[in-house]
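Apart from one protein chain that is not included, each protein chain of the complex appears where it belongs.
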Amino acid sequence: MTSSALALPARSSRTWTQHPLVARYAPVVTMVAALIAIWYVAAVAMNWSLVRDGFEREETPYTTSDILSGTMDAERPLLPAPHQVVNAFLDGVFGYPPLAPRSLVYHALVTLSATVLGFVLGALFGIALALMIVHSRVLERSLLPWIICSQMVPVLALAPIFIVVLGALGLHGLLPKSIISAYLCFFPIAIGMVKGLTSPEPLQLELMRTWSATPRQVLWKLRWPASVPYLFASLKVAVTISLVGAIVAELPTGAEAGIGARLLSGSYYGQTVQLWAALVTAAVLASGLIGIVGLIERSVARHMGAH
Amino acid sequence: MATAKPNISIVSETSAAPSRGQAPYGAESVSASDLTSQEKATRRRVVDAQNISLTFETADGRVDALSNVNLQVADGEFVSFIGPSGCGKTTMLRVIADLQQPTSGTLLVNGMTAEQARLARAYGYVFQAPALFPWRTIEKNLKLPLEIMGYSEFEQQQRVQRYLSMVNLTGFERKFPWQLSGGMQQRVSIARALSFDPALLLMDEPFGALDEIVRDHLNEQLLHLWKSTGKTVLFVTHSIPEAVFLSTKIVVMSPRPGRIIDVIECDLPTDRSLEIRETPEFMKVAQRVRNGLRAGHSYDE
Partner (left out) sequence: MDPRKLRLGFLLATVAVALAFVFAPAAQAAPLLARPVAAGLCAGAALLLLLAAWLGDIRSILPGLIASLASGSASLLLLHDPAVAGEASVGFWAIVIACWVSAALCVINLATVRNLRRERLRVIDIAVPLLFGATVFYLWEVGVRGFGVPPVLLPSPSAAAARFAASLPILAGDFVQTFIRGVLIGYVVGCGAGLLVAILAHRFDFLGRGLLPLGNFFSALPLVGIAPIMVMWFGFDWPSKAAVVVLITFFPMLVNAIAGLSAAGHIERDLMRSYAASHSQSLSKLYLPAALPFIFNALKINATLALIGAIVAEFFGTPTQGIGFRISTEAGRMAIDMVWAEIALAALAGMAFYGFVALAERATTFWHPSYRT
């Protein structure tokens, strides 16, 4: 049934505001613009007293416009202005050679390597576990409830122990961080895959039975393709968790490299702008990772006949 | 009851190719019984639609869902709209209900614009699906429109009892919708539409999703309900026997563009039982409807 939204209004011409491209992107663009505007206002408001006190301490004469421009350019602001953050970010990315200790690219790579390694390990383990659970009733009834329970437990809180214990065993650097990331992301992947592998309808399973398909054939021809959407949904969740895990894993030992380390040092030394730049880097990493998984998903889906 | 020969007056002759959009009939009947037409002329017009058109813009171009539709419905009539999918019968009903706006034409419902009629709660709508809220008991579902319209708690309770018994579902107040069968849910939906005493009852293929046996049963019940409440009913269906069995007037529509091909006055006695469907008079009306559908190219493609 057609809805009233489709019916033409009395006049049949359309103004530019109804152009499909505009209609699609206008709301988001407006929201983002509004948020940036609010950010600027907040920066001014929050940094005001800081800047004014700075001027007073130095006993230099100042005007309101001096304070205004000062709030948007302070060295240790309470809330850096958007352009400050952007500048710091661009500076960190392009201003130093990629492997220099002050380059954001370097830190991003450190965190990213732990993230990706952990993600791959966790994905492999999670998928393997899901396959086992689906084929063994025993494992399904004994293990699955524990996996579901573990979702409710703040697993990230285990990060410090892992780091310390593994450090005592002599493992430093990349491996402990990726083990934490792997540990964090294998649960959602396992659960997502179990849901996906058990998603085929009874009708389809019976059809396979009429063809005397072996369990292996059922797996490859029915369960696996049916689980692809669930797999990708959980992969997207897992990749963000893996990133969070890698960042948090850098905290306990006061690591020197990585986004988490940047966050920590920024907070210790009161370098607000550095902190925000590191956050933006983390955001860029997260979106990038999800984007990549999304691209892979879309090409797989097209390959499998989705429109 | 079966002895008197029923007087079937057919209002117009359908031409093989009806002129674009014009419903080839006038407000007066050309039957032999002038008394009936006089009576009809003095009854209040509940729906008065003039030249209603509705055009949709879709990905495949413009679609004329309704094209210059003229329709008058008098008080107390049972009017069926019949036609294939896409002929505009549901669209017409929704326009009358102010759920959709026409692109041109005038429409008066109970002497007001459609929107005013809706705001004045002049009609009850029964959809193709029962549309009962699963989180409310049957009793609370019936009270939904009454709560919105501000009836007192006492009044609500009274009406729930009255209309549930009217659809023979007393005792099911505390049940939830999913505990009832499809037919029972639809009966609750009808009771809900009647609960605030609207003048008009609009029904959009309410029995389409039910099996034939339940459908027959509900047709009988609906007829009984109509006789006892005296409401004006507009009923959309794509079943010819159902349309002929229930109605006093049958509006035959056809698609591309959506228009009225024929309006058939059906004077079968109002005390109808299911057996009337085998009588030759019934067959004649049904044949008339079928001819109208064929003329509107409804059986093509």
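The chains carry the letters A and B, assigned in the order they are written, with residues numbered from 1 in each.
Methods note: a contact is a pair of C-beta atoms (placed from the backbone, for glycine too) under 8 Å apart; a residue touches a chain by one contact, two chains touch by 3 or more.
Everything quoted here is computed from the prediction, not taken from an experiment.
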item: Touching the absent chain when the full complex is considered, from A:Leu21, A:Leu99 or A:Met152; value: A:Met152
item: Contact set of chain B toward the excluded chain (per top definition); value: 94, 97-99, 118-121, 123-125, 127-129, 131, 133-135, 144-145, 147-149, 176, 178
item: Contacts of chain A with the absent chain, listed as residue ranges; value: 1, 3, 26-32, 35, 78, 137-138, 140-146, 149, 151-158, 160-161, 163-165, 168-169, 236, 240, 243-244, 247-248, 251-252, 259-260, 263-264, 266-267, 270, 272, 275-276, 278-279, 282-283, 286-287, 290
